[in-house]
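Removed: one protein chain of the complex. Kept in place: all other protein chains.
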């Protein structure tokens, strides 16, 4: 057994294609972008080596930390919302009527491109004609807020479409994980008299713990580098109130001709994500992966 | 069992080979410049779907050029505005700009000029065919240190468009002074009509308001001088202009949540008769004249007026505006002469065609008499002829990082997050850091 499963050649063959692609197409650009971060470069003329200056500037840049805070909030929200997705998935995976149809319906938003989702929610949030404010006014709110224009609430407003957009993605993963649990285990628990809640919490949850941990990492990493909807819906505004790390990086590199500095910010984004991920992995670490 | 491993390896090798094979054939195509035929790569930002007329005119000009110049091919790539900007940026990092492309003026093009990416077009501007053809001020916006690097294609000025039907209904007339303007706003507001549509998510839209107040209060050179560092941005007139903007905001002049709305959304409020006024540049003229998709009734009811004077100050013939896009030729192009020749040809053909067929006000002189144009075009062209000054859009004048500060400050100003003094101070700081 051990001999077969530790054959170096086989391992190399299995790892090689993926490692090659990721190494060449992700790691080389990554190293290059860290290198550009050492340059003063507008992306047009000549480069000038400035050492760690860009990184030092970034660390002292209040706008960068503002955007980091916004990204971090987004990560916290996204992680918390996983609990909701998981609960819905559990309901869908249990044998209730219509679960199959409901699951498909729940996944629809994730099929749409971000362009479409952003346009939809811009219309929902429109202060005068928008659906949300019309409903609020109909039920008696006199002055519903201008969701995307108010710097105090814009970030929270944007979180709603993000929550909505990703519902399908996580429900899909959880659903597949839950369906992967052998029926016999659940049947046995049921015969022992466990209630559905008990089965969910005591049996299903521990069995899909590995998947849950992975989704936590995905949610955090995805949020910290999140860009699409925010950029289309607010452009990071008003006055930076919804700027996140990735949109800040994009603006620096592509709009304001500070390509060197933008690359440094992009690399810091990666470092921050890495640190947060390592911490989260440590917190959720488990000595032995669950097996059955 | 070994067979599986072999198949697997083979398939990986096959993929690599396919890639290599494809790239080989690509590289042999790419150099089709040798021999007799030359290829000019041309990138523009008028996709067929959204700018059908622009797109068609470009294709016509290219066709005409190719038929007149045996052996020259023009290869097109068309992108939408935002994608175009991003792609140019990527291409410039690898020194791969197209032979001919579109550029914006002043602040946008400066780094490209300093980085030696654009070829000098002095010889084209001063050529027999084009000399004296451009409206004055337009080529200057595409010049750095007296050398032209771009050929302007359009010229726009910002004016206040208003809905005559709404004005009539409330017994209002186009205001001449800021006082009258305030009265108009107040009357409309009291009668439950949102006076002005503004989509300040795009930020340059709010900048127009500030710029006009700066122009009227401080004179037509003040803002430009402050940007050029000849005076301070903390000049009392520039602070007062910011105060005027906030006065308007406090009067509920603009639609709710303007800082979160795009210009497109604001425009549609105006075009659906939900607001009485809308400040925009003349690229919007087709919507109020010839665009068949807009109800005729609405088009007939739109008029425009020049920005009012403030406390007797200001010249109504001074405008905020500027040339939109222009053509550049890449300095490292291997068909530079052909490319220059093509741009010359393009500009000559573009002028009349663009105004009569696409409703563009071109940067070259137009004989309004000889063309059958809607009245509003004739008026605007007239205004342009009588213009005493044209102040280039502030975010175009400034370098891109100062422009970013300006635009963010505009949002903060409209959102009441900064005082006029803080607004001026932030600009002064950004501008002085740049020196």
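For the reader, a short list of remarks on this structure follows.
As written, the chain order gives the labels A and B, with residue 1 at the start of each chain.
Simple rule for what comes next: a residue touches a chain if its C-beta (ideal position, glycine included) is under 8 Å from a C-beta of that chain, and two chains touch if they have at least 3 such contacts.
By definition in this document, contacts and distances are computed from a predicted model.
Missing chain, UniProt protein name: "Carbohydrate ABC transporter permease", from among "Glucose/arabinose dehydrogenase, beta-propeller fold", "CDP-glycerol:poly(Glycerophosphate) glycerophosphotransferase", "Carbohydrate ABC transporter permease" or "Sulfite reduction-associated complex DsrMKJOP protein DsrK (=HmeD)".
The missing chain, though absent from the display, is touched by one residue of B:325, B:339, B:398 or B:412; that residue is B:325.
The chain omitted from view is touched by exactly one of A:50, A:162 or A:208, namely A:208. When you scan B:48, B:126 or B:434 for touch with the missing chain, the hit is B:48.
Although one chain is not displayed, subunit B still touches it through residues 1-2, 4-5, 8, 15, 18-19, 22-24, 26-27, 30, 45-51, 77-83, 86-87, 90-91, 93-94, 96, 264-265, 267-269, 271-272, 274, 283-284, 293-294, 324-325. For subunit A, the residues touching the absent chain in the complete assembly are 1-2, 4-8, 10-11, 13-15, 17-19, 21-30, 32-33, 36, 43, 88, 91, 96, 98, 100, 102-117, 119-120, 123-124, 129, 131, 134, 164, 167-169, 172-173, 175-177, 179-180, 182-183, 196, 207-208, 210-214, 217-218, 221, 224-225, 227, 245-246, 249-250, 253-254, 259, 263, 266-267, 269-270, 273-274, 277, 289-292.
Keep this in mind: only the chains that are shown with their structure count from here on.
Subunit A and subunit B have Cα centroids lying 36 Å from one another. Against subunit B, in their complex, subunit A makes its touches with residues 10, 13, 16-17, 42-46, 122, 125-128, 146-151, 154, 234-235, 237-240, 251, 253-259.
The residues of subunit B lying in touch with subunit A in their complex are 5, 8-9, 12, 85-86, 89, 92-93, 111-112, 114-117, 194, 200-203, 255-262, 265, 269, 274, 399-401, 403-404, 408-409, 411-412, 415, 417.
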